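One protein chain omitted, others in place.
After this line comes subunit A, so read on.
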């Protein structure tokens, strides 16, 4: 079964969101998402400074099977990206919640977090 950490929030489109408590969030894709994707071979990181819009594409993950769009779970500005994914995209499979964060986003509205699912809610949609 997929791991769904209690301390994270989730988007319907299978991204996880860690509230860093300082108006920024860290974003990645869930264990369930990486299981569906299969072996990840490439991650197209967003540009630092890019304005991202909730539910719109902001990154892209390619597995051996197919390309999959990754959607921004919140509105805001990309302030950091995980360069480690350029050389080791397989981190997405090996450590989806640890090493394989994709980007840090500065929230334009902290209330966006309220629109996300908690672990229980996310668990319900992937069953």
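Keep this in mind: contacts are C-beta pairs under 8 Å (C-beta built on N, C-alpha and C of every residue); 3 or more make two chains touch, one makes a residue touch a chain; residues count from 1.
One rule holds in what follows: contacts and distances are computed from a predicted model.
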item	value
Listed names "RNA polymerase sigma factor", "aminomethyltransferase", "Carbohydrate ABC transporter permease" or "Carboxymuconolactone decarboxylase family protein", with the criterion being the UniProt name of the chain not displayed	"aminomethyltransferase"
Contact with the hidden chain (one of A:62, A:77 or A:118)	A:62
Residue numbers in subunit A that touch the chain omitted from display	38-39, 41-42, 44, 60, 62, 64-67, 86, 89
